[in-house]
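Left out: one protein chain. Kept in place: all the others.
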Amino acid sequence: MYPFTYHRPSSLDDAKARLAASEDGRLLAGGMSLLPTMRFRLASCADLVDLNGIEALAGIERGDGHVRVGAMTRHAAVAGSAEVREAIPALAALAGSIGDVQVRNRGTIGGSICFADPAADYPAGLLGLDATINTDRRAIGADDFFTGLYETALEEGEIAVSVEFAIPERAGWAKFGNQASRFAVVAVMVSQAAGGAVRLAVTGARTHVFRVTEMEQALAANFSEEALDGIPVSSEGLNEDLHADRDYRAHLIGVMARRAVRDALAR
Amino acid sequence: MDGVSVNFTVNGREVTATVDPRTLLVHFLREHLKLTGTHIGCDTSQCGACTVHLDGKPAKSCALLAVQLEGAEVTTIEGIAGPDGMHPMQAAFKEHHGLQCGFCTPGMVMMGIDIANRHEAPDEATIRSELEGNLCRCTGYHNIVASIAAGASASRRREASG
Partner (left out) sequence: MYVGQAIRRREDERFLRGRGRFVEDITLDQPIAHAAFVRSPHAHAAVTRVDTAQAAAMPGVLAVLTGADWTAAGHGEAEGVWPVKDMSGAESRTAYRPLICVDGVIRCVGEIVAMVVAEDRHQALDAAEAVEVTYEEKPANTVTARALDPDTPLVHPGFGTNEVMVTEHGLKAETEAALANAHHVTEVVVPTNRVTAASMEPRAYLGHYDRVNDRYTVWTTNQAPHIVRRYFTKSLHIPEHKLRVIAPDVGGGFGMKLYHYPEEGLVLWGAIVCDRPVRWVGTRSECLLGDTHARDHYTVGRMGFDENGKILGVKFETLAAFGAYESQWQASITNAYHFTMLSCAYDIPAIHTTVRAVYTNATPVDAYRGAGRPEAVYQVERMIENGAQEMGIDPLELRARNLIPPEKFPYQTALGISYDSGDPPALMEKTKALADYDALRDEQAKLRAEGQWMGIGISAFFDMAGAGPVKMMNDLGAKVGCYDVASVRVHPDGRITVFAGSHSHGQGHETTWSQIAADRLGCDIDHIDLVEGDTDRVPMGIGTWGSRSLSTAGMAVYTAADRVVAKAKRLAAHMMECAPEDLDLADGEFTVKGTDRKLSFAAVANASYHSGDRPPDLEIGLEETSFFDPADCTYPSAIHLCVVMVDPETCAVTLRNYWAVDDVGTVINPMVLHGQVHGGLVQGIGQALMEECAYDAESGQYLSGTFMDYAIPHAEDVPSFGLDAHFTRALGNPLGAKGAGESGTIGAPACICNGVTDALWHLGVRQITQPMTPRKIWRAIEDAKRASH
């Protein structure tokens, strides 16, 4: 690790101020991705502002037609939350499929979406569930939030505060994990809103999470696995690595989409 | 870089130290406190050899900075045995040959205790799934799974008896 100055703010305002005062500041949430990256000297900062002491940033609240999850809420809390399990069980399933027990005890939703790893699970959850990201200054729709490889719409010094999920009519989650890292090779979140609109988001397959509109349209007309039959998935532009080439990833998108639909229908 | 002062509890003892903020919890435990039972088996937080309990829940001490521990309670492998002998989970690992080289063992035992804490009578599939964050290269897991099942049952018996 390169040297840095450590900050332990106790309030969001304090954190904002410290971040603003730094030439090269970074926020530390769960640290499950950031700290290993810093260990490899692939990331560095002059000031590391630790959000773990800010209690107001954590917590789960069910409101009228939505569930709000504080940015510093741990994956284990989401996976185990009675509110989430009742309102959006697929979201609880997603949270419970991230990493491992130890990582889920520490990792946070805010950290995950702001780090924006191309194979992270939560981005598919946010995009597939039509979530809104509330920051210290505005609300950003999931469609606009994930902009590239490890890139988000957050501005300099902007802090994600919570994520608001609209409660769908139904939603399903399916993940195919990498044999080594257990990150998603391909994972899919599908949801159908009360009005019938369908969202289907894929993570792990491109630089960042994306929707498959052909599938969404087919499912909006007929929310069933069969509706996906014959919808081709192009391998163009898909990620290629040791664990999956483009063609296999394209195949997996079809498989995981069907499984996500199956999961939604079974819940 | 200036040292940062941190106060927390390790195995029931108060610890106060001034540390380089770059110090990982696992290095702090091993090098400052000489608690060398917690091991480092990888650099990507995959292997779980560094698993400790942080405020009662398992965490990977290689993915935490020591300075983040302000006010926390940490339990390591050195802190689980009682005055009368090993913790039932430790004893179960011995009885069921749940270790060979012993390197992953502290992390496995800490994880085993957590599994026992959260599951009434964990079956094989549950134990295997809960061990997703812990790697072993010697035992083939067969006897680790048996050890944790037995250790969980022994822990419950101990609670029931008093």
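Chains: A and B, in written order; residue numbering restarts at 1 for each.
Criterion: a residue touches a chain if its C-beta (ideal position, glycine included) is under 8 Å from a C-beta of that chain, and two chains touch if they have at least 3 such contacts.
In this text the structure is predicted, and so the values were computed from the model without any measurement.
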Residue in contact with the excluded chain [from B:V6, B:L25, B:A49 or B:A66]: B:A49
Contact residue for the chain not shown (choose from B:L25, B:A63 or B:I77): B:I77
Residue numbers in subunit B that touch the chain omitted from display: 20, 22, 27, 30, 34-44, 46-47, 49, 76-78, 81, 86, 90, 93-95, 97, 99-106, 109, 124-125, 127-129, 131-132, 134-146
Hidden partner chain, residues of subunit A it touches: 1, 3, 40-41, 176, 178-183, 241-245, 247-248, 251-252, 255, 258-259
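We take it that only the chains that are shown with their structure count from here on.
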Whole-Å separation of chain centres (CA-atom averages), subunit A against subunit B: 28
List of subunit B residues in touch with subunit A within their complex: 1-2, 4, 20-22, 24, 43-46, 48, 51, 54, 57-60, 62-65, 67-68, 70, 111, 114, 130, 132-134
Residue numbers on subunit A that touch subunit B, as the complex places them: 1-6, 8, 28, 31-32, 35-36, 39-40, 48, 50, 52-53, 76, 99-103, 105-106, 180-182
